[in-house]
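A single protein chain has been omitted from the complex, and every remaining protein chain is retained in its original position.
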Amino acid sequence: MTARKKKRRLKIPIIKRAIIHNEAPGTVTYTGKKANISTKVEIIDYNKDHYSRVDSENIEDAFGFESSKHITWININGLNNTKEIERLGEYYNLHPLIQEDIVTTNQRPKMDEYEEYLFIVFKMLHYTDEGDFINEHVSMVVGKDYVTTFQEADGDVWDGLRDRLENAKGRVRNTGADYLMFALLDAIVDNYFSVIETLSGKIEYIEDQLFEDKVEDDITQDIQVLKKEILRIRRAVVPLREVINRLEKTDTELIESRTQNYIRDLYDHIIQVSESVDIYREMIWGLMDMYMTTISNKMNEVMKVLTIMASIFIPLTFMAGIYGMNFEYIPELQYKYGYFVLWGAMILVFFGLLYYFKRKKWL
Amino acid sequence: MTARKKKRRLKIPIIKRAIIHNEAPGTVTYTGKKANISTKVEIIDYNKDHYSRVDSENIEDAFGFESSKHITWININGLNNTKEIERLGEYYNLHPLIQEDIVTTNQRPKMDEYEEYLFIVFKMLHYTDEGDFINEHVSMVVGKDYVTTFQEADGDVWDGLRDRLENAKGRVRNTGADYLMFALLDAIVDNYFSVIETLSGKIEYIEDQLFEDKVEDDITQDIQVLKKEILRIRRAVVPLREVINRLEKTDTELIESRTQNYIRDLYDHIIQVSESVDIYREMIWGLMDMYMTTISNKMNEVMKVLTIMASIFIPLTFMAGIYGMNFEYIPELQYKYGYFVLWGAMILVFFGLLYYFKRKKWL
Amino acid sequence: MTARKKKRRLKIPIIKRAIIHNEAPGTVTYTGKKANISTKVEIIDYNKDHYSRVDSENIEDAFGFESSKHITWININGLNNTKEIERLGEYYNLHPLIQEDIVTTNQRPKMDEYEEYLFIVFKMLHYTDEGDFINEHVSMVVGKDYVTTFQEADGDVWDGLRDRLENAKGRVRNTGADYLMFALLDAIVDNYFSVIETLSGKIEYIEDQLFEDKVEDDITQDIQVLKKEILRIRRAVVPLREVINRLEKTDTELIESRTQNYIRDLYDHIIQVSESVDIYREMIWGLMDMYMTTISNKMNEVMKVLTIMASIFIPLTFMAGIYGMNFEYIPELQYKYGYFVLWGAMILVFFGLLYYFKRKKWL
Amino acid sequence: MTARKKKRRLKIPIIKRAIIHNEAPGTVTYTGKKANISTKVEIIDYNKDHYSRVDSENIEDAFGFESSKHITWININGLNNTKEIERLGEYYNLHPLIQEDIVTTNQRPKMDEYEEYLFIVFKMLHYTDEGDFINEHVSMVVGKDYVTTFQEADGDVWDGLRDRLENAKGRVRNTGADYLMFALLDAIVDNYFSVIETLSGKIEYIEDQLFEDKVEDDITQDIQVLKKEILRIRRAVVPLREVINRLEKTDTELIESRTQNYIRDLYDHIIQVSESVDIYREMIWGLMDMYMTTISNKMNEVMKVLTIMASIFIPLTFMAGIYGMNFEYIPELQYKYGYFVLWGAMILVFFGLLYYFKRKKWL
Partner (left out) sequence: MTARKKKRRLKIPIIKRAIIHNEAPGTVTYTGKKANISTKVEIIDYNKDHYSRVDSENIEDAFGFESSKHITWININGLNNTKEIERLGEYYNLHPLIQEDIVTTNQRPKMDEYEEYLFIVFKMLHYTDEGDFINEHVSMVVGKDYVTTFQEADGDVWDGLRDRLENAKGRVRNTGADYLMFALLDAIVDNYFSVIETLSGKIEYIEDQLFEDKVEDDITQDIQVLKKEILRIRRAVVPLREVINRLEKTDTELIESRTQNYIRDLYDHIIQVSESVDIYREMIWGLMDMYMTTISNKMNEVMKVLTIMASIFIPLTFMAGIYGMNFEYIPELQYKYGYFVLWGAMILVFFGLLYYFKRKKWL
């Protein structure tokens, strides 16, 4: 049906970048940009009475905790050494597809339920101090007595949680791995609020500039960047909402019923985040309209100045032109006060036109 | 997949405000703006034959009513003294997450069902006399024989209901806590109608200004403010609609079947509110288009004036210029009536052009 | 989360109109505009062999028909005498909420099923001869052997039905109250087609004006009025569609199975109406775009005239200016035919520019 | 709630056309435009071994085939003689509502299942040679051994099918009435592809004109006509999609299971049609934007010409004006080569400005 159309060829060059080689599914290849980071392991082992923390660069230090009677949180920073990930995956019996997803940084948020563990993928969002928007790929394996998290690089939003674990604040030390999972996700979602708040600050900054008429040339570009940021936030938030919804409803034995109340609360928060995303998205789209109106208003003002100047001085110039003519007989030229009378007429025309523009509210 | 894109950096400053610290879930921290309000307690205890009212600043006055055989409405004003809320929560056995939600002012409307009570969060909307839009966070615990409401500050929409309670008007004194809950929500939803009506008044005011051509510069800003208001109203209304829908369908023993008819009616009202919100939303978005058309129409008018003035006087000036030349031999200059003939020609051109513009309907 | 934003205050005055007092639910207060109409009662009592009609201003004439073995249609015109409505409601045992809905003119269309009757609210739409759009609130109680209808004022779309009842045309005399209900709703829906047809006439009128370039200034306002009308029609149609859908699926004993075919057909019609509403809505929104294009096209034409006039005469004026200079030595001025040569040059420039604009298709 | 708004009255005349009289449901009144067509009957009676065809203008020739052991296709052309339709309807025991739908040309596509037959309404679309879009109302009754089709006028898309029937090509002669129904619908849907293809040709024609800058004035009108055509096509396609979906899922005994595969294929085709409709719809809406951009680009070009001409010659004219002054003492006027020096200055200014505009890429 579309076969018969003649093709119009784009004048833009075709850059066939991103040749994604079709590898065997389950191949563990890191696809992110943080490629030179050595893998670090952080192991927090705790229960009501016990707390220990090990920091290491040796993945094998994370082995053997499954037999401890404590809850263990194993946090891996740095995904480019895929061999290490594979060793860990083998030890903890992770499905090859999970291993692939851990290092595939463009994997969207999702949850897979396996018999012995839950596998959850999500995104950690933040702005750098330079204002760049960072979207870090994080995944999490939740087993009976352990949670393993995988991050692309150092630095995360879980310092508050680490503090609570160490100092036995809140409920977290008295509960199982399911509550730890909740607490980790809760920190992620709380952080989304911060990110959205920063974004809303940017939107208001542009709005204020538009309202106070301080707009410089590149605002379209700014708006376009905001559009992309909100779309990327949305891409992190919307699938995570589904994940948490499924977490709330799943009947896995890994999650105790008393944790369900907390997950329900978390679901509430993520819905709130996603509603905010939708609202700010609409606002960003609206900025473009506002900008267009601003441009049109400015053009209107430019046109008015031109019209007023031209409309006043063109007739006056004409009047002067009349008496610059060299006809032999122009009676007015001989009048003694001709020149002054003409000045009077010109001043009349001048104020008449001023009054006309005043009445039109152009002045 | 998006990894290879070069980043464009925004020229706008990044204000990393709103650093939301990830606290342990269930931590009771007030997040609103009304921070210096002392907590007030208002207790109305009634049944068919009995009515008493206590106003106090001591939270403990609200204890002990669970054993009364009357219906008790405990209304708390002021949420910043979180200690008081926690004491009440402890006494009435409220889940820590509920205590957190009571003081978290950006919590969206929701309902949680617990075994012994329902917990409902909603928003009370109103305009101050200065025209500021106020969005007050309110929550409600509905138990077997009592309803507890939590407001950020004094002043609410329940005076009509207090009056009916005191004077035993309407059904409310003859019914249980479930009907009281309905009556409280009904007053909230009725008030939404007022708020929307006020908003519709603003929309019409702007519309009228647009139609009567009295628009001043800052209308984009006004429209933007309206957009934000309608989005905030929507954010209060849409989740409350879900809440009431669930109230209608829940099979909790806390709500008697004869109250269901009233809740169904309430659901009807909230749907009506939310339909109005959608319609006014569309209208506000339409205002921007109307404004753009107004601007374009004005620019058209400006252009016409310029075109008419310039098109008439430029050719005339040219004609005068011709006979201002100093050629030794310009025959017309010697003609006796040359000057007057030229005037005639100029007047012809003048009226010819006027006629032309008239026919084009520019005049 | 939105708490930290500085408020921008609207410059538009806040008119806190529509202070809706929160009355006790079930309070019967007329909210419409037809406040001085005396209540009229019209009672048509019929079966296969019998037909009688009573017109009265006494509500009590409508009592006692429940025991007749005929089908009775009681039509009440005028809702402002709420006392009368309450008396009727008491006699026929109508729930207080129903009595409230009968006189609450902004109640949206809905159906409530009670044990002994169905309660249906809908809207009767029509244009007055002056072109005002009227949205009349109508409600209907359908019992075992009777149908009661409540209208705000005289005049409705049921004269065809009255005629068929009186003259025993069609099926209506041979069937029960359920078929009468269907016939009443069918007339309402048929009338929606007329209303939409009238609206489509208006749309085409504006379209034709736009196409034939006869547009006057106030077309934005016209389009805005059309927008509001279509939104109000939509508000009447969409909930009624749900009502009829539920009527089709309900398993009440009040509706016989042989009437179901007719209701299915009616559902079909209301879907057709609502599809038309959506299409015309889109068309009305499109009118604004068309108008913008028209404005832009006109501005283009204005600009072309200005550009042509200015571009031709400004260079010519310059040429004349050159030879108006008073230099002592300008050789051309002494040439005998200098003046005529210049004229030649000017005519060349004139036609050259004309040709240029012709080639650009501006002429 | 909307009651208090002051009414703005449209300046456009109200044409209360289309007064649709509310007739008794089941009344058979032809509502189309082809009112003077005599009813023609075409009867094709066939089975594996037998084929006969009768063309007649007498509706009674279509009676009596129900007892034949062949499959019978009765095709009626011309619906304005409603008496004939009623006679046929009576003979074949068609429900009054079916008879009404057969002649109600604005009935939307639908399927009604009755015990003895299926009733299907759909639209036959085509363009006349003059380019008018025709939307013909067709209905079909599918019984055990017969299919009856009702068309408004001669001429249809079934000649290929007639050919296959006569020459025993394909499966159709070996199968039952259900396959005939499928074949008839299949031809209708195949024809939709042709119609959409023609429409896409129009869209591309306008696109090409826009791209090659050959646009004349009335393109808004053309786009508006396209919008209406696509909306009418959509109105025929979308409900038919539902019909075919229901046909696929219905468990009527009238359709054999081996025909289900074919209907599933047909459903696939109609989905494809409706996807195309949505895509072309979006394209048509996009045309308007493209046109706006074209207009703006043109205005930009007009403005540039004006700006260049004016910006170059206005300063030059000023320079000439200076030396046209009559001051007694203007030293430059006495210089011998003053005139030529001024020309030099003027040429410098001229080329300087040209260079400036060149650098701005306006030339």
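Per-chain numbering from 1; labels A, B, C and D assigned in written order.
Please note the rule applied: contacts are C-beta pairs under 8 Å (C-beta built on N, C-alpha and C of every residue); 3 or more make two chains touch, one makes a residue touch a chain.
All values derive from a computational prediction rather than experimental measurement.
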**Fill in**
Answer key for C:E23, C:E86, C:E197 or C:E248 versus the chain not shown reads C:E197
**Item:** Chain not shown: contacting residue from A:T29, A:N174 or A:Q221
**Value:** A:Q221
**Fill in**
The missing chain sits against chain D at residues 17-18, 31-33, 105-106, 127, 129-132, 157-158, 160-161, 164, 169-172, 182-183, 186-187, 190-191, 193-194, 197-198, 201-202, 205-207, 210-211, 216, 218, 221-222, 225-226, 232, 261-262, 264-265, 268, 271-272, 275, 279, 282-283, 286, 289-290, 292-294, 296-297, 299-300, 303-304, 306-307, 310-311, 314-315, 317-318, 321-322, 324-331, 362
**Item:** Contact footprint on chain A, counting only the chain that is left out
**Value:** 1-4, 7-27, 95, 97, 101, 106-108, 110, 112, 217-218, 220-221, 224, 227-228, 231, 235, 288, 291-292, 295-296, 298-299, 302-303, 305-306, 309-310, 313-314, 316-317, 320-321, 323-326, 330, 332-334, 336-339, 342
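Keep this in mind: only the chains that are shown with their structure count from here on.
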**Prompt:** What rotation angle superposes the Cα atoms of chain B onto chain D, in degrees to the nearest 5?
**Reply:** 145
**Where chain A and chain B are represented by their mean Cα positions, the distance between them in whole Å** = 25
**Message:** Centroid of chain A to centroid of chain D, CA atoms only: how many Å?
**Reply:** 41
**Request:** Quick one: which residues in chain B touch 2 or more of the other chains?
**Result:** 17-18, 106, 193, 197, 211, 218, 221, 224, 292, 296, 299, 303, 306, 310, 314, 317, 321, 324-326, 330
